Structures are given as C-alpha cells and as structure tokens.
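Sending over a structure as structure tokens; questions will come in a sec.
Now for chain A:
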Amino acid sequence: MSALLEVERVTMRFGGLTAVDDASMAVPEGAITGLIGPNGAGKTTLFAVISGFLAPTAGRVRYRGDDITDLSVHVRAERGIARTFQVVQPFAGLSVRENIAVGAYLRHAAREEALAAAGAVAERVGLTRMLDQQAGALTVAGRKRLELARALATEPTLLLLDEVLAGLNPSEIRDMIPVIRRIRDDGITILIVEHVMQAVMNLCDRVHVIAQGKLIAEGTPAEVARNPRVVEAYLGHGAAERMLRVQGGG
Partner candidate 1 sequence: MSALRPYAAILAVLAVLAVLPVVFTSGTMQNFLIFTLIVALAGQGWNLLGGYGGQFSFGHASFFGTGAYAIAILQERLGLNPWLALPIAIGLGALVGAVIGTLAFRARLRGSYFALVTLAFAEVFRIVANVLPVTGGAAGILIRLNVDPLNFQFADRAAFHWLTLLFLGAVMLLVRALERGRFGARLVAVRENEDAARALGVDVLRVKIAAITLSGAITAAAGCLYAQKFLYLDAMIAYGPWISVEALLAPIIGGLGTVFGPVLGAFVLHGIGELTKTWIATLTGGALPGVDLVLFGVLLIITVGFAPRGILGLLPRLRVRAA
Partner candidate 2 sequence: MTKTAPGIRRRSLLAASAALPLAAPHVRAQPAAVKIGIIQPVTGALAQDGEHGRLGAEIAINEINRTGGIKALGGAQIQMVFGDARSTPEGGVAEVERMQGEGVAAIVGRFASPICLATTQAASRYDIPYIVDVGVSDQIVTRGLKNTFRFAPGFGTVTRTALDNLVAINEAAGKPAQTAVIVHEDGLFGSGMARLLNTQLPERGFRVLETIAHPTPSRDMSNVALRIRALQPDLIIPSSYYGEFVLLARTMQQQRIRPKVGIYAVLNGAASNFRFVREFPDAANHIMDCNHWADPRKPKTAEVRAAAEATGRFWLYNIPLNYSCVRLLADAIERAGSTDRVKIIEALAASTFADHIMPYGPTKFENGQNMGARPVNTQVQGGDIKLIFPREFADAQPVFPAA
C-alpha cells in the first residue's frame, strides 16, 4: 500500500510549550489508520496540522506526494481531504439536507444535483429519515452522523475523523462502526483520531500512538496494545511492568 498522506517531522510549539515534537507518520491508501494517545498527548494538535487548521512550527505534510503544508483548509477540501470535528459543528439554522448540501456543493454546482447528492450521502450514514429536521434538533448521535455525512458529501479521498465516537453510548458506537467500515470499503482512506480504545481495536488497520507530543509506537492494533511504552503512556509509569508481571504470573 502506498502512503496517501505523509507527515514529515512535524513540530508544533505554542510559546514555550511543544505540543507535537518531531512527529512523522504515514497514512496508507485505502485503509483505516488510527491516531491514539492519552488526553493532552498532542493528537488533536497533530490532527489540526494535518487538516490545515494549524500551520506547523516545523515539518511538512504531503498528500499524494505533494507538499500541502501551506494550503488553506478549503483548498485541501477541494483536493479531496475532508474532516469532521470532535465538538460537532452543525449549521444549526439549516436542515439536515441543507447541511449536507453545503458539502455536496463542492462537487455539484447545481442545486438539484447537490440536494440529490446530499440525499444519497444521508442514506449511507443512516440519516434519511432526519433529512428535513433542523440540524440543531438532532441527538448527539445524529449530529455525529451529520458530521460524517457532510464530510462525505465533499466526496473526499481522505477522510479525517476527529473522535467521531466520543460522547456516544456503547450501543450507538456499535451502530456507528459498520458505517465507518463501509466508507472504507467504498475506497475512502480514513485517518481517525480516537481515544475510545474498543473502537480503535475494532476499526483500524494500523495505529499510531502519540504521547507527550511524540509518536511512540506504530503497528496493528494488537501489536500496539502489547507495546509496553503504549501501556505506560496510557496507564502511567510502571504500569507496563506491573501488567507484564500480572500476565506472567497468570
């Protein structure tokens, strides 16, 4: 698999604070790649750099081999990079259909086509019945789907999902996972930032782990879960040893 997106030695500093430190990673085409890490590890910052909402202090981001570091967000969207927001950002005053259409207009200038495309996308994420509701009236789960639908409506090649499962209850998560899988199966590459571990294990083909601004591990979900540095990063210093001891003892 070739890399659709490459992050090359990205560093992001805010004043004296280094949020992302010399991070490099690749997102292979056609797969679901996860970016995980404990709270405050820098994954949101790295995600913002990738999606173009922050300009990195140093380093480059490449997409299909092109340097896109300096491209603005909307140009990235035109090139086929879409994103969702962790804190859902619906256009509250608009209906679900109109919300999705804003994304669809990127590829369809005409109203009828854009609305039709919006309807089709809604079906893919299971929002068909809510199409004429006001977006502000949706449940949290509905809004998460709307985030997904709007991004999909831009017909992306690469979809960046920012904690799309956070805030959902277990049954809602179970409903959402197949939706995301299906998107991957339709040929859209996905990079997902997540801290719901169950989802990551289920969904991702490969996972990158970030802690204290540094990428510390990379591999399949199973590999990463066994990595002592990862366990330590999540559970605190010494946790990996204790865990190993428990496993060894058992």
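Keep this in mind: a contact is a pair of C-beta atoms (placed from the backbone, for glycine too) under 8 Å apart; a residue touches a chain by one contact, two chains touch by 3 or more; residues count from 1.
Per the selection procedure, all candidates are chains of the complex that A comes from, given by their letters.
As the structure is a computational prediction, the values presented were derived from the model and not from experiment.
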Every option in 1 or 2 belongs to the complex, but the one touching chain A is number 1
Residue set of chain A touching candidate 1 in the complex reads 51, 53, 72-74, 77-78, 82-85, 89-94, 98, 101-103, 105-106, 109, 111, 114, 150-151, 153-154
